[in-house]
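For this view, one protein chain was removed and the others were kept in their places.
Moving on to chain A:
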Amino acid sequence: MSETPIPAQKSRLRAALESDLFYTFTRSPVAVVAAFVVLLMLLASVFAPLIAPTNPFDPASLNLMNGFTAPMAANDFTGDVFLLGTDDQGRDVFSTILYGMRISLFVGVSAVLFAMVLGITLGLLSGYLGGWVETIIMRTADVQLTFPSILVAMLIFGIAKGITPVEYRDQMAIWVLILAIGLSDWVQFARVVRGATLVEKNKEYVEAARLIGRGSGAIMLRHILPNVLSPVLVIATISLALAIIAEATLSFLGVGAPPTQPSLGTLIRIGQGFLFSGEWWILLFPATTLLALALSVNLLGDWLRDALNPRLR
């Protein structure tokens, strides 16, 4: 790509900046904007406690008199001004969105990581070992694929909710949500990893590793895994968008994040109640945030798919 001869030793950062992937990235305005939005939202979520003007879940900081203040308008009683207005309890909508996004992203990212680890493990095992291990894993995957993943997630959430004692339900809800979305989403990863493993395991480097006496586990993890990771990366990005939407949907339906730890979906659920009374901002801003987040991650995933695999275009 570059005109200058590549130096023998270069830093990882330089290598990354000179890679084809980075080059195509800088040439795609959509990808750059999407990445910028995602990065901004990630940072805003991580540093939410520092950025948010108020802590919406600290009852001491709330003033009921501030309820239903319109965006950028002074409150009738207190004269306070809020960037995006306040909800019925006087919570600053901007702050609740920051905290909500934090939970949405945390659940989304954790669920995808969980699905990824599970899918990669099962995919490697079934692809490399074959036999009855493969039969059981892939049949299970087939059965699960018969049902829409949101339905699977709902069922797992319902069952997990039944198992946890009543007094822990709200506390556990976030973890149950991660488990439910993760378990509903591992099949994609397992299928792709299995397919790639079937191709890789007959190549010479695997043969060589086996000849020098490396165990199956080491071959799978150290030799095959690094070579099947690039499709996994694409699926992970697209899965993240799906997981964020799934989480929002579940929370919106009231079978997700509890009102004490509202995610964007919970906020939309709350906001829907004020649609008829004219307080549009309680609904509009969380909904727009969710949309921008999901759309950016989706566009980033699309771009990554095209960039890593030109054949798939």
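By our rule, a contact is a pair of C-beta atoms (placed from the backbone, for glycine too) under 8 Å apart; a residue touches a chain by one contact, two chains touch by 3 or more; residues count from 1.
Operating definition for what follows: contacts and distances are computed from a predicted model.
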* Pick, from "Metal-sulfur cluster biosynthetic enzyme", "Ectoine/hydroxyectoine ABC transporter ATP-binding protein EhuA", "Glutathione transport system permease protein GsiC" or "Hydrogenase expression protein HypE", the protein name that UniProt gives for the chain of this complex that is not shown. => "Glutathione transport system permease protein GsiC"
* Structure fact -> Of the candidates A:L129, A:L221 or A:V255, the residue in contact with the absent chain is A:V255
* Which of A:I181, A:A196, A:I224 or A:A294 touches the chain that is not shown? -> A:A294
* **Interface residues of chain A (partner: the chain not displayed)** => 143, 146-148, 150-151, 154-155, 157-159, 161-163, 166, 245, 248-249, 252-255, 268, 272, 275-276, 280, 283, 287, 290-291, 294-295, 298
